[in-house]
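Removed from the display is one protein chain of the complex; every other protein chain stays in position.
Which chain is which? They are A and B, in the order written, and residues in each are numbered from 1.
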Amino acid sequence: MSASLVFFIVVAAVSLTSALGVVTSRWPIHSALFMLVNFITLAVFYVTLGAQFLAAAQVIIYAGGIVILILFVVMLIGSEKIGGPSGHRLWTPYAGVALGVLMLATMIYTFASSLFGAPGTADAIEAGHPKAVGMTLFTQYILPIEMAAVLLLVALIGALLLARQPKAGAQ
Amino acid sequence: MVPLNWYLVLAAFIFSCGLYAALARRNAIAALMGIELMLNAVNINLVAFWRYGEFVERLEGQVFALFVIAVAAAEVAVGLALIISVYRSRRTVNLDELDLLQG
Partner (left out) sequence: MGDIGFGSLGGILPELIIVLGGLLILVLDIAQADRQDSGRGYLAVSVLFLIVGLTGVLLQIGMEPYIVLSTTAIDPFATYLKLVIYTGMILVAIGGGSYMNRHATGRGEFWALFLFVTAAMSFAVSATNLLLLYLSIEFLSITSYILAGFLRTNKRSAEAGLKYFLYGSVAAAVMLYGMSLLYGATGSLDLGEIAQGLAANAEMAAIIPAATLLTLVGLGFKASLAPFYQWAPDVYDGAPTPITAYLSTASKAVGFAVMARVFVVALGAYRVEWAPILAGLSVLTMTVGNVIALRQTSVKRMLAYSSVAQAGYILMGLTAVVSSQQADLTVLGMNGLNGLLLYLFAYLFTNIGAFLVVLAVEDETGSTELDAYSNLVQRAPGMAWAMFIFLLSLAGIPLTGGFVGKFYVFGAAVQHQYFWLAGVGLVNAAIAAYYYLNVVRTMFFASDGEAATGRMAAPVAIQSVVLLCVLATIWIGLYPPRLLEWANSASRQLLALML
């Protein structure tokens, strides 16, 4: 077994464990920390796949931004314990488990037919560099990137409006 | 090199975990974290498909993953703001207790 396979298995094990941790933790704050671990393992995968820029973005935006934001809100309001079995909604855990397992089974069945078994051929070392990514972003995908800019503006305005303390006498 | 299938199965597993959390957790913030897991699982798929595909030089999978990250950031900001807004008026983020709209 080659070193890259062993490396994959180790990181994947951490990734899977942390994903399970997010789902099963009783404290929202533990879920958030497990999620942080999960996001970092994904960044490791992106590096091994040759997408260095994406890995950096993953760490900066997800691990550095989104998880912190979630932690803030958890500490602000949602830090109460999510109890044992009653921590779930009445019928939805069964639906959730059923859908999750169904989904997993379908996907494994689909992928196991070894349609995609062939290992990659092309050398992607150059392709993950910020320069190449930037060229693609600002030529072919110029319209989406401008839209994403407006979308972030919208999210900013929306978050400000919704989370602001309502003024007395407003309405 | 690691076979593509391994990445896909890993992604499917994380996606299923996220789907379960999003559907079954009753704390709105926990459900939101499930949604984030789902989006990240898709990103593994996209990057792996890009790396193992025929057109490595076209970078589409990577670029798509970047946009998914951007959208996820916007989604989290708005979602958390909505959660805070509900918490202000109801003092709870438990989805079972949000039952004004039923019937």
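Odds and ends about this structure:
The criterion applied here is as follows: a residue touches a chain if its C-beta (ideal position, glycine included) is under 8 Å from a C-beta of that chain, and two chains touch if they have at least 3 such contacts.
Computed from a predicted model, the values in this text were never measured in an experiment.
Among A:Ser4, A:Thr17 or A:Gln140, only A:Gln140 touches the chain left out of the display. Although one chain is not shown, part of chain B still touches it, namely residues 8, 15, 18-19, 22-23, 28, 31-32, 34-35, 38-39, 41-42, 45-46, 48-49, 53-55, 58, 60-61, 63-64, 67-68, 71, 74-75, 78-79, 82-83, 85-86, 88-90, 95, 98, 100-103. Along chain A, the points of touch with the absent chain fall at residues 106-107, 110, 113, 115-116, 139-144, 147-148, 150-151, 154-155, 157-158, 161-162, 166-167, 170-171.
Here is the rule we go by: only the chains that are shown with their structure count from here on.
One simple way to say how far apart two chains are is to compare their mean CA positions; for chain A and chain B this gives 6 Å. Chain contact summary for the complex, chain A toward chain B: residues 4-5, 8, 12, 15-16, 19-20, 22-23, 28, 31-32, 35, 38-39, 42, 45-46, 48-51, 53-54, 57-58, 61-62, 65-66, 69-70, 73-74, 76-78, 82, 87-90, 92-93, 95-97, 99-101, 103-104, 107-108, 111-112, 114, 116-120, 122-124, 127-128, 132-133, 136-137, 141, 144, 148, 151-152, 154-156, 158-163, 165-166. Listing the residues of chain B that touch chain A in their complex gives 1-10, 12-30, 32-34, 36-37, 40, 43-44, 47-48, 50-53, 56-60, 62-63, 65-67, 69-78, 80-85, 87-88, 93, 95-96.
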